[in-house]
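All protein chains but one are shown in place.
The first chain written gets the first letter, and so on, giving A and B; residue counts start at 1 in each chain.
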Amino acid sequence: MEISVTVNGVTHTGDVEPRTLLVQYIREHVGLTGTNIGCDTSSCGACSVHLNGEAVKSCTVLAVQADGQQITTIEGLAADDGTLHPMQQAFMENHGLQCGYCTPGMVMAATSLLKENPNPSEHDVRIGLEGNLCRCTGYHNIVQSVLAAATK
Amino acid sequence: MTMTDQPRTVLGTRLLRKEDPALLTGEAKFTGDIAVPGALHLAVLRSPYANATINSVDVSAALAHPGVRAAYSGADLVDLWAAPMPCAWPVTDDMKSPTHYPIAVSKAAYAGDGVACVIAETAAIAKDAIELIRVDYTRHEAVIGLEDALSDRVVVHDEIGTNRSYTWDLKIEEHEGDIDAAFAAAAHTTKERFVHQRLIPSAMEPRSVLAMPQPFGGDMTVYSATQIPHILKIFVAVVLGIPEQQLRVIAPSVGGGFGSKLDVYAEEFLCTALARKHGVPVRWTEERSEASMATIQGRAQIQDIELAADEAGRLTAIRVRLLADMGAYLQLVTPGVPLLGAFLYAGVYELPKAYDFSCTGVFTSMTPTDAYRGAGRPEATYAIERSMDSLAAQMGIDPLELRRRNFIPTASYPYEAFSGLTYDSGDHDAAATMASEMIDYAGLRARQAEQNVEGATKRLGIGVSTYFEMCGLAPSRVLASLNYGAGGWEAATVRVLPTNKVQVVTGTSPHGQGHETSWSMIAAEKLGVDPSDVDVLHSDTALAPYGLDTYGSRSLPVGGVAIANACDGVIEKARQIAAHQLEASADDLEFSDGVFRVAGSPDKEMPLAAVAWEAFTAHNLPDGMEPNLEHHTHYDPPNFSWPFGTHMCAVEVDTETGEIEVLKYVAIDDCGVQVNPLIVEGQVHGGVIQGLAQVLYEGAVYDGDGNLRTSTLAEYLVPAAPDVPPITTGHTVTPSPTNQLGVKGVGEAGTIGAAPAVMNAIVDALSGLGVHDITMPASPHTVWNAIQQAQGGSQ
Partner (left out) sequence: MIPAAFDYVRAGSAEEAISLIGQHGDEAKFLAGGHSLLPLMKLRLAQPTVLVDIGRVTDLSYIRDAGDHVAIGALTRHMDVENSSLLRTDVPLLAHAASHVGDPQVRHRGTIGGSIAHADPASDLPATTLALGATYVVQGPNGTREIAAGDFYQGFLTSSLAADEMLTEIRVPKMNGAGWSFQKFNRRAQDWAIVGVAAWRRNGDSGVALVNMGSTPVLAASVSSALAGGASIEDAAQQAAAEADPQADLNASVEYRTHLAKVLVKRALSEASS
């Protein structure tokens, strides 16, 4: 089936099998590999991207469902001149990542969170990231990163 | 020369990580991200049965499926293997180890054991095709319980005729009979059984392999999501019979390991063998529900531990019996994992030479076990720290007070332990005091007395644990005495390039630890350059040919020290060059801030940058000196390193539901000199939550037929942010006297300290209800059951 998806402002048109997941489409068809796959049950959130401005798990959306929609991935977050997005900067400054595999999904979930709740408490941040697993950081510095980004 | 008593400008600062921008923007490449046109995709058909004879495998329908290049049974592939898959740690001379091929030939020994495979044009086609393979099995009873396994009622591997792989003993006493006498004379004894459930390591990046034949001559490059590219290279050469010089192994960005990628796996051999056979790149990426079965699991042991103590509660003897679950096969270091704890069952306490340890490893019909963060040491620490609480309860004294009575005195360091090992340094009172002040131990105890009254449904508990990490694996000769198959050294090369930029080549292989940052800091401190002028080359056997990789908190105390030593070598060479050019005696040159100065002649100086250029042009070097400023070294540590600390935890238990809330967690860790406190804290945070998760959330559950019932992250409960508490960290700094940096390592400390602290707090909360112990994980249901049982089912 032919679909047309705008990823980070660039429209891609091409054929996909209906069973192609959005995350596979982004990684294999569009060639943006920053979005990672960490599970097969929609549990870990590593594949989180923005669909029309809201965080979704791209392993639980079919590429054909994204036909005609706007997708933002981790590659689309920093400014064109390379300046990190405030959330990326906050993760760096607060050591909110170690191996970095969950990080793109975590950052995309966190930016979506702040859009919906610009002044979250620590509890709000923790519960807002309930759908994203990290095995390295124990979440402490991830939470600090998001709280720091909220003040920027 | 040691660095611990010099002023430092880079070491100890909270330098932001060099690794982060690539990881934060999606530019970093993990193995599965590497695009290779024309690569074929491997899929492995896995046995649904835990114990079954493979009668026949019919791959014809898979072969006929469009897009499939080849399909193989285990028997089809057996000629590709020059040797079976390795176990590198034969812990005893008579250890039994079944033959283990990448695809099983005649028998599936656990649910998830590979029985056939396909290579196809896409991952989807490969996955569709393996569903078309028909395997005829004869099923047999599975062996799940460890004591059942030991009985040999059902034998997992007929070829070895028993489920007992080995028994390893360590009995230490001055005179025969001392231990029995100590128990007979003891004022207090405890006898406990603790069970460490199977844990699924769950690194967020599943495993992934890409084997790429190189043009001409049979060279092969293997990319793998591994912690151990150097060790993997050796074993790919051995198992496939490929000349080692034709192999290059690269671990690109690797998304966590925690021991699960400290292994060599079937799919690494399969991809390489099939890439070689078909002359095309072959790749494979694990799915999570596949990872749960096909990647090693951790812990899985039953501990029986007895303490003997005198009137004051001072330990006089310890007896330990372990029954350790090997799973269906021995992976890389499976049998040695429980033995890594053998020396830590006395914790940070003084113990006379009265120690009796024995471990038996048994085969079961489950996924093989192997190293998981801490590997043997969290288990040992849990046993002694839980037992200390039992002893304190029995004596009716505060558990912290009991620990203080037993701490090895600070003045005794370096301390020769009962085991003959020398603990290099420690100050346990200081760590315990800091922890109790930060958590307000006295205040919590007072609050607890008020809160835990008759009928209270929210009960407060306070848990303490103190620990040694024992890392920096390890002096090679000590490893030899343990039958370990390799050494414990690490390699480093430091080059000062002509323009005074620095390359550090390391044999460590990071997967989240931030080595690029920390190693840059060490070189920058030593050489007087900016950390941003240092590049760290790693995890590629062509760039870093020597190395023993990253595990066991060894990277800094071995690999980091090797870099510091290599820097010293560079400085020494540079000193000779500078002396030659300044027409001074090398002995009169002082080096600081990147400049050689002649003592007493402040106008005579030569910066390292100038020396580097002179070394490069080689126009005017001392007679006989080789050009360029480079030093290569191998460092074999003289001792383990001994990080230590005290963790404390306060919990509230809802006795109506069994739910546990962690109110506060304080971790005081002493890892010696800190290269980068930001990274140290991150390691502690992550480690603590992994230890806490063992107590509260995680556990692989198998049914009686050997089916894994927790094969996805929906069922295997890796906690998320709202499920865990913030961590309050604090540090004491007791430099290691055995290396020039004074460092000790910190990767596993959090995990080692956390589990007993959390469980001690839970049991402490419920001790007034008669609860003495709770099996892990302490799920609400388990806690509620324990309360019901303690109350005689009457609540």
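Everything below uses one rule, namely that a contact is a pair of C-beta atoms (placed from the backbone, for glycine too) under 8 Å apart; a residue touches a chain by one contact, two chains touch by 3 or more.
Just so it is clear, the model here is predicted, and its values are computed rather than measured.
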Which listed residue (B:D113, B:E614 or B:D723) would be found touching the missing chain in the intact complex? B:D723
Filtering B:W168, B:Y484 or B:Y697 for touch with the omitted chain leaves B:Y697
Of B:T9, B:Q214, B:T657 or B:Q789, which residue touches the hidden chain? B:T657
Can you work out which residue in B:D58, B:D219 or B:E287 touches the chain that's missing from view? B:E287
Touching the missing chain, which residues of chain B? 123-124, 127-128, 131, 287-289, 656-657, 659, 697, 701, 709-710, 712, 714-715, 717, 719-720, 722-723, 779-781, 784-785
Positions on chain A contacted by the hidden chain, ascending: 1, 17-19, 21, 24, 37, 40-43, 45, 48, 51, 54-57, 59-62, 64-65, 109, 112-113, 116, 127-128, 130-132
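Rule of thumb we're sticking to: only the chains that are shown with their structure count from here on.
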At what distance in angstrom does the C-alpha mean of chain B lie from that of chain A? 29
Which part of chain B faces chain A closely enough to touch in the complex? 16-17, 19-30, 32-33, 35, 124, 202-206, 253-256, 258, 285, 287-289, 511-514, 678-679, 681-682, 685-690, 712-714, 718, 720-722, 724, 726-727, 750
Of all residues in chain A, those that touch chain B in their complex: 17, 19, 27, 31-44, 46, 73-75, 77-78, 84, 88, 91-93, 95, 97-104, 107, 122-123, 125-127, 129-143
